[in-house]
Every structure is written in structure tokens, then in C-alpha cells.
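Here is the structure we will look at, set down as C-alpha cells.
What follows is subunit A.
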Amino acid sequence: GGGSDPLADKNDDASGGSSDTVTVGSADFPESQIVAELYAGVLRDAGVKVETKPGIGAREAYVGAVKDGSVDVVPDYSGNLLLFADKKAEAASSGEIMKALPDALKSQDLSVLDASKAEDKDALVVTQATADKYGLKTVADLSSSCGELVMAGPPEFQERSYGTSGLKQKYDCSFKSFQPINDGGGPLTVQALTKGDAQVADIFTTTPAIQDEKLVVLEDPKNNFIAQQVLPLTAPDRLPKEAVDALNQFSPKLTTQDLIDLNRKVSGDEQQNPADAAKQWLADHGYDKAS
Partner candidate 1 sequence: MNWLTNNWPAVLELAGAHLMQSVVPVVIGLLISVPLARLAAGNRWLRPLFVTGSSLLYTIPSLTLFVVLPLILGTRITAVSNVIVALTLYVIAILVRSCVDAFESLDRDVLQAATAMGYKPARRFFGVELPLAVPVMIAGLRVATVSNISMVSVGAVIGIQSLGTLFTDGLRRSIVAEIVVGIVATVVIAVVLDQLLRLLGHTMTRWQRTGTAAPHASARRRDDTGDGADTGGARGAAGALATVESGGASA
Partner candidate 2 sequence: MTEMAIRYRGVSKVYPDGTTAVDNLDLDVPSGSLTVFVGPSGCGKTTSLRMLNRMVDPTSGVVEVNGQDVSSIPAAQLRRSMGYVMQQSGLLPHKTVEDNIATVPRLNGVSKKESRANARELLGSVGLDESLATRYPAQLSGGQQQRVGVARALAADPPVLLMDEPFSAVDPVVRQDLQHELLDLQKRLHRTIIFVTHDIDEAILLGNRVAVFARGGRLAQYATPEELLRAPADDFVADFIGRDRGFRSLSFENAAVALQPVTVLAADTGERTVVGPGSENPAPWQGTGAAASSDWVLAVDERRHPLGWLPVRSGGEAAGREELRVGGTLWHEGDSLRTALDAALSSPSGQAVAVHEDGSVAGVVPGEDVMRAIEEQRATRHHGAEQA
């Protein structure tokens, strides 16, 4: 437990059920911070007092933060959240996942609100040249050439069910080697691809570079990569009613293309910070009282 942590204790007083301020947290990567800023803007627009706590860390960290009340709501991704809550879960499509999630979370005293359309999931990506050379359109097309190709991706790709083992099982694909790159499918991974250090990369679908570098996302007919819809993670009865309503109204408005655009603003040449990028989006979507 975090009882011995003086900083966590301090935050307990500032937020949580007894207080009327909602603390929005985020993971420590830009997209999560953007969505968190969106949540915060939406809530403010609804008249809720908001505090933000960006960059809490990896899932384990922010889930813990939600549990112990230092954070009330945090953006998450449906598929990975399910796997985190239930390591043996087999659901893959968005519907299955959204059905399984509440039960899986209940045991941990957590809950989710409505999921958005926006999705940021793992995908196998190749350059146009590679796609042409091997005639690649779907992951299934890889099976014949896998052994010649080097794959790049986050280190955990080798361990996840959808990762190395999933590809082998579902598509009979074993790459020549795997090159772990720890930037969350970021610029280095893209670079590895464009420079030819790797031919296939695991890159998140909301990465702007896919469009910018004209990369080809291979389709996943066998649903190896499970759905990853963006949704708010919170605890049961943590949020006031107006907050729940506001977030549930917001979620359907967010699209995958929105995430790509927002990511481009934050990580691209514009180098906007997540809050500014979110502000622009909120203003464009009629959240006038967001700031």
C-alpha cells in the first residue's frame, strides 16, 4: 500500500470522493496527456473543478493512482486495460472487450465510462517499398517472407499474446530477428523502418508518421491486434454525476483521425504542448468554457 508515501497522502486530501475537485491523470506518453487534457477541458466546460496530474507513468502506476484515490480519472485503452485486469482474457474485438471489461475491473474496484470511437492499437507497418517488393497488404501476406525480415517494436512485443507468439500462431510468421526499440512506436521505430534497419515495425495506429511517411499499415484479418478504444478509467462512484455525463457525451466525438492530428501537433514540428493542442480541439468542438 502507499500509506507510507507522504506525497500520496497529501494528494488524498486534495481530491477523491470527499472533495468536489476532480483530478485527471495521464500516462507518461504524449497521447495520453492529450486525451487527459481533453477530459479536463470537457469537465471544466461542464462546470466541474479540475486538477490535472499528467505523466504519472506506466499503466501500473496510474491504475494504482486511481485505486488509491490520488487520481480520479485517467484515459486508457480498452484492450490493454482488459489484459492488465485479466491476463487470461481472450476477447479481441471491440465489442467483446467492452463486454468483458466491467467485470474484469470490478474485482479491482475500478470502472470505465463509455468508450470513444478513437482507437490507437498496435499494427504492423511496412514502407511502401517493402509492401511492393513482397506484395504485402495484410499480415497474412507476410507468412512467406517473414523469415527474411527484421521486425522492430517495443520490447514487450516479444512477450505479449498479440506479439511474437500471436503472429506465429495466427499467421505462422516468425521474423528473422526482433529489434526492440523503447520509444513506444515513436520516431526511432519509424526511423528504423525508413532507414531499413527493420522492414516491419509495430507502430501505433495514431502515429502521424504513418501518414507523413506514407507507410503501409497491414490489415489484421485474424484480429491478432485487439481493439484499443480510448476510454476513461475511474473508480465506481468516484466521479460526480455531471462529470460522468460530460465524459460520456464527449467520448463519441473523438475520432482516430483526431488523435493522429493531435499527435502530429504535439510530437511533430509544431511541438505544441498537449494542453495547447487539446485547447484548440475543444474550441473547435464547441467546448467554450473549457479553460
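In the analysis below, contacts are C-beta pairs under 8 Å (C-beta built on N, C-alpha and C of every residue); 3 or more make two chains touch, one makes a residue touch a chain; residues count from 1.
As a selection rule, all candidates are chains of the complex that A comes from, given by their letters.
Everything quoted here is computed from the prediction, not taken from an experiment.
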Among 1 or 2, touch partner of subunit A in the complex: 1
Complex interface listing, subunit A residues touching candidate 1: 1-2, 4-8, 27-30, 55-58, 60-61, 64-65, 68, 183-184, 186-188, 266-267, 271-273, 276
